[in-house]
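What follows is a structure written as structure tokens; I'll ask about it next.
Just one protein chain is left out here, and the rest sit where they should.
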Amino acid sequence: MVQASFICLLSLFIFLLEYKRVKKLQSKKDKWTLSIGFMIALYFIVSMILDLPVPSMNKLVGKVFQPVGEPFSNMLESFQDQ
Amino acid sequence: MSELVKISGRQFTILVIMNVLGTAIITVPAIVSAYGKQNGWFSVLLATIFGIGMVVVYNAIYKKNPDKNIYQQLELLFGKWIGKLLSFLFMLFAFHITIGNLRVMGDFITTQILIETPVEMVMFLALITCFFGVRYGIEVIARAAEIFFPYIILSIFLLLILVTPEAEITNIQPILQTDVAGAFAGALPLLGYPFLEMVLFLAFMQNVNNKRIEKQFLVGVTIGGLLLVVITLVCLLVLGVDMTTRNIYPTYILGKKISIADFLERIEILVAIIWFFTIFFKITIGYYVLIIGFKQLLQLKDYKTTTIPFVYVLLVFAVFMRPSVVEQKQFLTSAWIPFSLTFGLVLPVLMLVAGLFKNKKGGQQQSP
Amino acid sequence: MAKILRRTRKKKKKKIVENISSDYNQPIKQTIEENKTFVNAELGNSFDIVIREFKLGKKNPIKAAVMYTDGLADKDLVHNYVLETLMIDVREAELNQQIANSQDLYNRIKEFSLTGAELTEITTMKAIFNHLLSGDTIVLLDGFTNGFGVGSRGWQDRGVQEPSSEQVVRGPKDAFTETIRTNTALIRRRIKDTNLWFDTQKIGKRTKTDIAVAYIKGVASDDIVSEVKERLQKIDIDSILESGYIEELIQDETYTPFPLMYHTERPDAICAGLLEGRVAILVDGTPFVLLVPALFIDFFQSSEDYYQRSDISSLLRLLRFFAFFLAMITPSAYIALTTFHQEMIPTPLLISIAAQREGVPFPALVEALMMEATFEILREAGIRMPRAVGSAISIVGTLILGQSAVEAGIVSPAMVIVVSLTAISSFVLPHYNIAISVRMIRFCFMILAAIFGLYGIILGLIIMVLHLASLRSFGIPYLSPMAPMGIKDQKDALIRLPLWMQSRRPTYLNKQDKIRANTKEPKPTRQ
Partner (left out) sequence: MKRKIMILLLSFFMCLITAGCWDSHELTEMALATGLAIDKEGDEYTVTAQVLNPGEIAGAQMTNRLSVSTYSTTGKTIFEAVRRLTQTTPRKLYLSHLRIIIFGEELAEEGIGRAIDFVSRDHEMRTDFTLSIAKGMRAEDVLKILTPLEKVPANKVFSSLEMSQDAWAPTKVVHVDELIDSLTSPSKQAVLNGLYVQGDIEIGSTLDNVERVNSPTLIKIDHIGVFRHDQLIGWLDEEQSKGFNYITNNVSNTVGSVACDKPGRIVIEVINTNTELKGKTENGSPKMVVHVTSEVNIGEVLCPIDIMKKKNISDVEKKVEKKMKDIMYASIDKAKELNSDIFGFGEVLKRQVPKQWKNWEQNWDEEFTNLNVDVKADVKIRRTGTISESFLNKMEKNKKKDE
């Protein structure tokens, strides 16, 4: 918990620094993207520290492509056993 | 911003070579020798030839609109919304490559060099370095690559020369008589591993300031591929099939074999250092492609806006990417193959076809 | 000082107030008396301002005054070529009936009497002060709002001496001095080309320091010249006391440990730079002349490289790069090897290091930091101390700190070797600038090594190279000709090939006048 809050604080600091730079661009879209981006980033990093479930990229890719990948895998395995 | 930046043709070639070597240099010998046995090097050669073929396809896409990156081309070819969707999927591919490489790096360092250091910390430090690279922009990345390149090539040759006394030709005999089918199969995971990833270069090829860029691309992939072939060959010659297959990082073990005059030994960490450099550029390129994708997708003013949040996201996803080294190998031989084929082969071919179709249509519209 | 600098960097900077009460742009007053009071009032009756009043002519004498600053003006010159000639010549002219009215007198003085070489007519009070405070002599006549400034600058200067910061075995032994005129002369003496141009201006609201931008027209790229001039134009500061001020105010990037401008007190180095197409900035009051653009490799080259055999110079250059690397990496590599990667050290060496470390109470990082800090302190002490004390410091450093610390078991002998190696390596670098940056970076690497071992060092190196690659000096990438690579420029980068091979100027600097030599390989004409 301490770690999480420490990282939040640090992130806030980094965010403020970065925000100052983005402000100079005078683009609303950039500001919003940065803010939302930081929010998402914080969500992920905090859930990592607190051991909350985070979607795994591998599983996602696996779910979509595993059926197609299975034959490849089986074929390769057959060579490996030789 | 990024449109104004130009890198030279030589720098582009160097980046391509670095990306081919990248993660592959240290793990490929183990993968191919598992299937192709003593003919593992032949698998790499096959994959290289395939990779060169792919580059021809990528070059054709680039040629259609030499001043547009892949995201812009997608929007141009498929319309704004479908284009954006495809861009997003492509970014997912880039994202996966980036976190994959990051993870491989973290795994390697925590198994071989820094055993007790948490993998998060190792990856964080690497990410911070990459972050600097991305923040400075492709021009600076390319220049840094140019600085490190001679060192990398020198180290590879030094490694190869220093272990030659240990090589035994019997280790790869009989040449191409048995296990040939295995050698063909072994090329499969390799297609996606270094070669189909080259599609990422389409995202900033318009930044290259050279008319012969297509040739540069081909040269890069060829040199990179041949270096991989040589490294695999030397691994097999020196370590033998069994050792090469059993070790997760055979090239690193190759470094342990160096022993000249009882003095030049124990320098395998130099192998790790070559590899740090190459994989650093690989991660940075993936990261950069991702970031400029976001810029194009959201029509941001400056690509740098999303860099910092992505440090967090990449780190977290890399940490949770897979629980173990074992799953990595599993994934590489199953879902990864169709996944990389989809984005490295199907999507580019689709783009080419769409381009042809569009040209025809455009031509018809113009002619009357 | 720092406060002032910072203030000038801000956007809403305050205008530097030049004069508090008076309007300097007013014309010269009619009477000598008025002028005298004004000058005295403005300069606060400073005792180094000499105002000599006298009368010219016998029939209808006109009051005149001569003003000069004692110490800045050459007294002999004032006496012989201003006062004496004025009085004698006017009297003679009067005798010859050449002066009818005061206007005649004025013209006579302007055309004949003043025999000083530089003569300017001045009309405003501002001009009076400018000339007076630069060492010129002012001649005023009663009833005229015009005066004369006679060039009489002549102050005590050091004379041309041997360079103290960059010594060579072979090569010219003269160095720039504090006087800008001497310095321009030293350059002009070497390059007798009409295209060598000096572009002068005064910078510093209060110091009014003379700055000269020197370049060879047609060789130096116009972009760089105009860029330099533009940046100088933007400076708004009250004082320039040394070229370091200029450097800090016009360099491309402030937050970098690496020097982005090259400074030297060797005229031959400046001339070589000018001939390559660089631009020199001379500042009055300092022997250090700036040269831009400065690239990373420039700091590894010494002017002596070109005076001795090319093979030796090439080797020395490689040695310098190696030393740079050593100076940067050695302590951190020691930390990384002894605390992280013991397997990399050959067994006998490891045993002996382990034996030395037995009984040393500190971890390797603390030991290294301690020794490095001690060394830096010693070096700093040695530099500022009078020369006689300097040797005492080195004795204290070596004997007491080195030997006794080892004997007392506070540090290990291996660490002492590491620190000395680092120190000596950093002395090999021919330019103090880069040696200082190495000193700074070294500590970062040491901390990285203590946390992540070699992995940390490598990532630190990557970050450093990225940073270097991102730098530019006046538009030229800092790492040229390495990155971006210029194959042709490699002839004079890491190594130096013989002069007859270097027929072109550096391609990254020049776009116009590329060829600089067309000699063939020397061969005996008769066998």
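In this document, chain identifiers A, B and C correspond to the written order of the chains, with residue numbering beginning at 1 in each.
Here is the rule we go by: contacts are C-beta pairs under 8 Å (C-beta built on N, C-alpha and C of every residue); 3 or more make two chains touch, one makes a residue touch a chain.
If you're wondering where the values come from, they're calculated on a predicted model, not measured in any experiment.
When the full complex is taken into account, the listed residue touching the unshown chain is C:Ala355, out of C:Ala117, C:Ala355 or C:Ile417. Within chain B, the residues in touch with the undisplayed chain are 111-112, 114-118, 121, 124-125, 128, 132, 135, 170, 173-174, 177-178, 239-240, 242-243, 246, 253, 256-257, 259, 265-266. Seen from chain C, the chain kept out of the figure touches residues 253-256, 338-340, 342-343, 347-348, 350-360, 363-364, 447, 450-451, 453, 463.
Rule of thumb we're sticking to: only the chains that are shown with their structure count from here on.
Each chain gets a centre from the mean of its Cα atoms; for chain B and chain C, those two points are 48 Å apart.
The touching residues of chain C, when paired with chain B in their complex, are 340-341, 343-346, 452-456, 458-459, 462-463, 465-470, 477, 479, 482-485.
Against chain A, the residues of chain B that register as touching in their complex are 34-37, 95-96, 99, 120, 179, 181-182, 185-186, 188-189, 294, 298-302, 304-306, 308-313, 315-317, 319-322, 327, 330-331, 333-339, 342.
Note for the complex: chain A touches chain B at residues 11, 14-15, 18, 21-22, 25-27, 29-30, 33-34, 37-38, 40-42, 44-45, 47-48, 54-58, 61-62, 64-66, 68-70, 72-73, 75-77, 79-80, 82.
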